[in-house]
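Note that one protein chain of the assembly has been removed; the remaining protein chains are unaltered in position.
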């Protein structure tokens, strides 16, 4: 199931493509991916835009929470920005399921740079619809 | 001061440009902007990627919290996704200062679509460094 | 409906009683209440314990999101602590509905002290069960 879910989602996910995201590991309730910071991802202080770091984590969260095959959408997310990232940095994101109930699931997502330093902590809560991803 | 801060930040802010953001109103502690959802901003369910909605709000937050002239960076953000957005939707974002202390400031950021419907609520907390934006 | 919901909930709500909460205004999607900080509510720095400020806001959120008559429980809450409170301070809490959907509702809750200064911002997301409060 997870493999088909990922293929179905990636085929449509234009923004994940723009981010240059590569999914490294994927199974039920879990997703690990990486991407590289580019010049066009910078903000007004010439460091990575917070929205980019959020987006990489949000993609991992989306893939992980849809992995059971039910269309799931983000309700609430909290992110703490711990360290900046610069062009050339390779960010690795790991999304882990904390709990999945009938209608709601909770995920913990960590973003680290190529030196293993934490860049951001992200907590996501998803609503599980009754529709199938594929 | 605010005008020069915005010019300085926009000149470097590549991702805000990619988002197609237009700043409509800007003063100390306040920023209002809008942007239009494009096909390349969609996710694996063919609706807007959560990272895009976050990014639009994060840009408004960044401009507003830097408006006093001190370089300020996001610490914590919480976002609630209330309604989806689709290609062609025009999202308007309004960032308002709730409180600014010596080192920390708090902002409330709302994103609405062209029909006035709330798409997302965003709360941002920033750390105010002692460096000047310009 | 709201009046009966509030009576039903207050009759069982032991901790809201301990907090000394007085509900000042209550209608569908809205609750305003106040309470006074006591010595037994202090933390290890001799200021109000963060859990007390959270609790006052959480009670207002709970009353407001149950006001439509369906048992609703908190999923996610984000709180920003903006100013401290001390014994004798009277805190007023106002919970306002941002959006109510079929299964999920979103609330914005503000806590102010007797001088009108913001003590905390609180955002709550609730899951609406199919059970009735009364």
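Worth pointing out:
For clarity, chains are labelled A, B and C in written order, and residue numbers in each chain start from 1.
Note that in this section contacts are C-beta pairs under 8 Å (C-beta built on N, C-alpha and C of every residue); 3 or more make two chains touch, one makes a residue touch a chain.
Predicted model, so just to flag it, every value in this text is computed and none were measured.
The hidden chain makes contact, of the residues C:55, C:92 or C:111, with C:55.
By the touch rule set out above, chain C reaches the unshown chain at residues 8-16, 18-19, 39-46, 49-52, 54-56, 58-59, 62-63, 66, 71, 73-81, 84. Residues of chain A that touch the chain left out of view are 76, 78, 80, 82-83, 98-99, 106, 108, 118, 121, 123, 125. As for the chain not pictured, it touches chain B at residues 75-76, 78, 103-104, 125, 127.
The rule is short, and it goes like this: only the chains that are shown with their structure count from here on.
To fit its Cα atoms onto chain C, chain A must turn through 180 degrees, a value rounded to the nearest 5.
Note on chain placement: the centre of chain A and the centre of chain B lie 20 Å apart, centres being C-alpha means. Per-chain Cα centroids separate chain A from chain C by 32 Å. Residue positions of chain C touching 2 or more other chains, listed in rising order: 76, 78, 125.
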